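Heads up: the structure comes next, in structure tokens.
Only one protein chain is missing; all other protein chains are in place.
We call the chains A, B, C, D and E, going by the order they appear; numbering starts again at 1 in every chain.
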Amino acid sequence: MDFPQPLDGAITPRFAGPVTFMRLPQIEDATQVDIGLLGVPFDLGTTNRSGPRHGPREIRNVSSIIRRAHPVTRVEPCRLARVADVGDTPTNPADLMQSLRMIEDRVAEIRATGAWTLALGGDHLISLPILRGIHRARPDLGPIGMVHFDAHSDTNDTYFGGARFTHGTPFRRAIEEGLLDPARIVQIGIRGSLFDATDMHWARDQGVRIITIEEFQDLGIDATMAEARRVVGDRPCYLTFDVDCLDPAFAPGTGTPEIGGLMPREAQRMIRALRGLPIIGADVVEVAPPFDVGNATALIAATMMFEILCLMAEARVTEP
Amino acid sequence: MDFPQPLDGAITPRFAGPVTFMRLPQIEDATQVDIGLLGVPFDLGTTNRSGPRHGPREIRNVSSIIRRAHPVTRVEPCRLARVADVGDTPTNPADLMQSLRMIEDRVAEIRATGAWTLALGGDHLISLPILRGIHRARPDLGPIGMVHFDAHSDTNDTYFGGARFTHGTPFRRAIEEGLLDPARIVQIGIRGSLFDATDMHWARDQGVRIITIEEFQDLGIDATMAEARRVVGDRPCYLTFDVDCLDPAFAPGTGTPEIGGLMPREAQRMIRALRGLPIIGADVVEVAPPFDVGNATALIAATMMFEILCLMAEARVTEP
Amino acid sequence: MDFPQPLDGAITPRFAGPVTFMRLPQIEDATQVDIGLLGVPFDLGTTNRSGPRHGPREIRNVSSIIRRAHPVTRVEPCRLARVADVGDTPTNPADLMQSLRMIEDRVAEIRATGAWTLALGGDHLISLPILRGIHRARPDLGPIGMVHFDAHSDTNDTYFGGARFTHGTPFRRAIEEGLLDPARIVQIGIRGSLFDATDMHWARDQGVRIITIEEFQDLGIDATMAEARRVVGDRPCYLTFDVDCLDPAFAPGTGTPEIGGLMPREAQRMIRALRGLPIIGADVVEVAPPFDVGNATALIAATMMFEILCLMAEARVTEP
Amino acid sequence: MDFPQPLDGAITPRFAGPVTFMRLPQIEDATQVDIGLLGVPFDLGTTNRSGPRHGPREIRNVSSIIRRAHPVTRVEPCRLARVADVGDTPTNPADLMQSLRMIEDRVAEIRATGAWTLALGGDHLISLPILRGIHRARPDLGPIGMVHFDAHSDTNDTYFGGARFTHGTPFRRAIEEGLLDPARIVQIGIRGSLFDATDMHWARDQGVRIITIEEFQDLGIDATMAEARRVVGDRPCYLTFDVDCLDPAFAPGTGTPEIGGLMPREAQRMIRALRGLPIIGADVVEVAPPFDVGNATALIAATMMFEILCLMAEARVTEP
Amino acid sequence: MDFPQPLDGAITPRFAGPVTFMRLPQIEDATQVDIGLLGVPFDLGTTNRSGPRHGPREIRNVSSIIRRAHPVTRVEPCRLARVADVGDTPTNPADLMQSLRMIEDRVAEIRATGAWTLALGGDHLISLPILRGIHRARPDLGPIGMVHFDAHSDTNDTYFGGARFTHGTPFRRAIEEGLLDPARIVQIGIRGSLFDATDMHWARDQGVRIITIEEFQDLGIDATMAEARRVVGDRPCYLTFDVDCLDPAFAPGTGTPEIGGLMPREAQRMIRALRGLPIIGADVVEVAPPFDVGNATALIAATMMFEILCLMAEARVTEP
Partner (left out) sequence: MDFPQPLDGAITPRFAGPVTFMRLPQIEDATQVDIGLLGVPFDLGTTNRSGPRHGPREIRNVSSIIRRAHPVTRVEPCRLARVADVGDTPTNPADLMQSLRMIEDRVAEIRATGAWTLALGGDHLISLPILRGIHRARPDLGPIGMVHFDAHSDTNDTYFGGARFTHGTPFRRAIEEGLLDPARIVQIGIRGSLFDATDMHWARDQGVRIITIEEFQDLGIDATMAEARRVVGDRPCYLTFDVDCLDPAFAPGTGTPEIGGLMPREAQRMIRALRGLPIIGADVVEVAPPFDVGNATALIAATMMFEILCLMAEARVTEP
């Protein structure tokens, strides 16, 4: 088996070698890849504290600390599939709308080869052009399901007197555009003060299943994830992990921290509970290095990337 | 209804606008206010690492991130009562005793109008002049009850060979002065090494109910708060929240950190469990910005202020 | 004389009181003001590391450390003119072009009353809508001169395949639009690697006088400023101070640091050497708090604001 | 009783006085000491991010915050035994192998007097020369048991093509050398991605009991510690506490952080559950101050030192 | 010669060993000492950002980096005189006035043995009780001269409506009390905005020679120091070095930073220019570790301590 392999930290010290995800080879030609780790350095959707444009670099930087095998499942994802770092999408830091098109185009290009993408964000608005790109390459899939870890529902309508494309609105747009099936969306970890008491009414009216942090605390990990699996079912789905689902003590490097969030060990177990789902695309978003502390948030993001990569590699193998 | 309202972060970006609590109007005339958010920039009671003199500024600074409605109760406090930022009390950084008088005077002045105060500290010694000010304006209340979140009992007698007024002594003084009824005080989260094995004997002898972090871990949130409500009863009480009740990973910006503390999501649930109590005054103290990391502690303090404000606004409405 | 005065740090401690510039009153009605300190929380023009949207807040936050009189000239600007903090312009963090219009409108509104503005940025693109606003209110002035402290000429044409409005292009646009007279522009402190060897040819072709850091080192402060005064002449001019003119050891909190810059004490003397010029508007830009270290850059910006305010207050008095 | 006592923070402020552990006297002559707090400033075993050479200084620096009595057991260790800071072992930062000998020699010298050691590391490789030093002074003990808190098993064989002495290998060497009895070793908190799927097979084959973080979460504190006590039995044992057993949000200042770890309050309870065991030596390791945030990790290490000191002081008293 | 010697960093690594100044022995009995390095952990005189209470610890912590010989003069101070760390003065963090007495008492006690003191502050108010202590032990000296490096004159009268003892007033008090001869005081580096235009009139009226930063820039190092020597003459004098004389880029860890200050290499040359003066006491003050960045300010303070120690050791030898 000669799939691309990450450098081994017991041979090449972790502080040396290339700054790609897990020090995997960088391969821009998606035809040689099953799962492409794709940087999306974009944060023009951010309404307050920007910074996720720097996320892909810093997540890659710390990812040399990840070793090749999963500690619980013992899965070695780079032995199951051809995994590589496919570099960054183009973006234009001076033009939000053009950037959305650039991201969509690159995703569509990759997905057209049959490769899947696991994106390193970027703010949460990037999920929209990624979903558009998937849909463009695979319209046959129709609206797909989604497991969504976040403090915020991100289904607001507009900001600042009419802005329809911000990191608070991607999933409203995605539902409106038929990219996602709201009845197969589950949102986990939602919390924080509200713009007004009717926030999230629209999402609930569409059928989105919102599991607040309070409900999670009452249910526990197992029941929460059983509910999540019930919602998304067993057809292809997307996984989006906003690091602000975590408590800001763990993930301070993010733009809209809300106290009282998940612990990483809870999040790890929740992601592992998705094993076996046909997760055909995913992203980890809202890592804002200028607000990070000692790269803690980037380290969590890199580890969660690896957790998700393990799921996707297994799903890829069992794909019909 | 034309009560003062905070600026809306979906209209005016959160990084813009005035630096008042939640970007509410600043109104110094307490007759126009039901609940006054009152800065108390004072830390001369600190025995080791000072800094809370800078607390009110930084709590206000980050508070623009708070939205107007509570995520669980859906309460919008600024629609229930006239809430405003009433500015800072005067203090004298070169004179501890005069500062205590200045704080007491300003609190008494506000409370004399019938307004309530929710204070942004400041070190924990500020609770003493606040309680004195309340008592001066409302001597009819007599000794009141108190819910006290903290790592420390703050009922020591003296420091440094006779110093009676430090942040380790306010509640001993308040009990001695008849401001608090020790039998209606509950202290939650107490932990950390002791000056000697008899620490807290005095407090327990007075009838103060001390729930250590260990007892809390054994009881859980619900039983802890049932006990707290049993202790304080249903007559007027004060709520004081020392951020060092929290684990220092969450709240590093404080002068006397003790490892092994509460998580913010536990503290939020505990505060919410006080809903319905006649909380007529409160403070959030011991935020020391020079020791904070990325404003994490100020963010927690601002959020806890909002949690408490929701309780007080409801209590204010139902006040006989 | 009852002009608005800043709070006195020898009476109200510097850590207390309102977070306005120098703790001056906030007065949004420009008819009551001669010189308005105007926040412009905008950074959508930033091509790499954003953050200046947070600049006005943090500059105001540290400005309480400024006392009322200038140490060399003994000028007390708030005794010469009605100076106040006029708050922030509206901006839309999701729409660059709309933000430019919002800034221009607010500036035009203030300038229409006859008041002058001294802006707290914001990235350097804000100078463009400010100059437009001035021009709209005072078209009679025609193209004006400018003293420009910066590491970069900011006269590039486009970025990212056509973006005409970034913080690297404002003065090209301003010259093209007839807002500035290139023959009366002097740029001081220019340095740093170039996109290519022909950078700044356009500016020089227009007649802009560029004093690189190397030329400054050769000339010294006095000759540099004599040249600057020669260029701008004695008609109304604008002053723009990009904190990246300073060496990043002094001003790390900025988006495009270039090593080898000015020292603050040099910059102070250079600004003082402009005494007597009719500076009718100014800005201090590119303070990016997420990249700042201990608020050092904000402190410099606040102090430079004060230096410039002293010049403008004197110019205002002697205005014909 | 005239045992050495720490300075009292209610008399001498915590920011004053000597920088020894708990501000105890420094006594290098081990004959005057029952339990010696021993700095081991060494980190040449570190394979990625070094720094623990600075650990002893910073742990001592923050340890002035520890008071003399344990909050739960009320034990005052310095009243049960002669406890002192015995200073640092010699080390040679340019010679790994010589450093190991220097550490072993100093430990053997101390232990030869009958005194016990509680070491402040240093990276985890220091446990090896410490165990060698104990064994040299007390060969009669034979292979001893060990309670080991860590994210990593530290039983790898070699790194970098043959390096046998790194912080990833100490316990393999110690087992091979007959210093530890693998059947009496319990490792708690193990987690993180693996070099390959067979990691830890060797350890398990030797009979080491590995309790992963996942098993801990399933078992809870009480069952985990019952199992730990069952494994180590009631004969003399060593306790080693690697701060990376904790989640990096709590203990960021370490070289190989793994997300998803223990909370300090859990670790405290687990250590307390060892009360009564004959713990005759211990260390707290892997505090890397250059990566620490606000001394948080050093504070945890100091507190854990105190927890362990209380256990050792009681064990010392009951020693036959 | 068996004077106490610092540990040698080429033998004992700089990260190891005791945390005393230069890792000299700590000797509290002043009769065994010629020059005592004396910590004064006090900051109750601070009007804004406190923190110098932590200064002595952190200056000592970094001082292990100082080697024993001066690079220019080749002086080895610990070979010229018996130099030792004499520990900290007592202070009471809850009582400003008592602290002043405690400091004075300890200084008087040391000076009564004939030993000289070089103090590690502490805020600038500590100079007052130190001068009182010197005067009490040596009233025969009468009012002495002083070389004073600072951004501020520290000769204000009162703060906050009457506070006479703050870090802005020590030298007014010292002149009033006859401890200093104003005609033999020179202040170097003075700058920063003024409370009002008459600040420093009192000092100048007393005959104090104030060399502002602007005058220093015009004069250069040599002429400035010639003037300084002219002012203080050749009789015994005190040297006080406030780290805020330096630009805050170099010394950020201080309470009242003023931009535009001295560079350390200038300050070093200026101190060296005092060689031969009978400097019989000195202090380095206003190091505020909570505001420091990477211990930069503490490192400067430690190095300046060493520069001054070299001067004092030579002066001690030549003392009649």
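In the analysis below, a residue touches a chain if its C-beta (ideal position, glycine included) is under 8 Å from a C-beta of that chain, and two chains touch if they have at least 3 such contacts.
Just so it is clear, the structure is predicted and the values come from calculations on it, not from any experiment.
S.K.: List the neighbours, among the chains on screen, of the chain that has been left out.
M.R.: A, C, D, E
S.K.: Using the definition of touch stated at the top, determine which of A:Pro6, A:Pro93, A:Pro143 or A:Pro252 touches the missing chain.
M.R.: A:Pro93
S.K.: Among D:Ser50, D:Thr89 or D:Thr256, which one touches the chain that has been omitted from the display?
M.R.: Considering all chains, including the one not shown, the answer is D:Ser50.
S.K.: Which residue, A:Pro6, A:Gly36 or A:Pro56, contacts the hidden chain when the whole complex is considered?
M.R.: Of the listed residues, the one touching the omitted chain is A:Pro56.
S.K.: Given the full complex, what residues of chain E touch the hidden partner chain?
M.R.: Counting over the whole complex, chain E touches the hidden chain at residues 8-11, 13-15, 65-72, 74, 76, 247, 249-250, 263-265, 268-269, 293-294, 296, 299-300, 303, 306.
S.K.: Quickly run down the residues of chain C that touch the omitted chain.
M.R.: The list for chain C reads 47-49, 156, 159-161, 168, 190-197, 199, 212-214, 217, 247-249, 252, 256-261, 291, 293.
S.K.: In the complete complex, the non-displayed chain touches which residues of chain A?
M.R.: Chain A touches the chain not shown through residues 12-13, 15-19, 26, 39, 41, 53-54, 56-57, 60-61, 87-88, 90-93.
Convention: only the chains that are shown with their structure count from here on.
S.K.: Farthest chain from chain D, going by the mean of C-alpha atoms per chain?
M.R.: Using the mean of the C-alpha atoms as each chain's centre, the farthest one from chain D is C.
S.K.: Using mean CA coordinates as chain centres, what's the gap between chain D and chain E in Å?
M.R.: Between these chains, centre-to-centre, one finds 41 Å.
S.K.: Roughly how far is chain A from chain E, centre to centre by C-alpha average, rounded to an integer in Å?
M.R.: Chain A and chain E have C-alpha centres separated by 56 Å.
S.K.: Going by the contact rule already set, what residues in chain C reach two or more other chains?
M.R.: Residues 13, 15, 53-54, 92-93.
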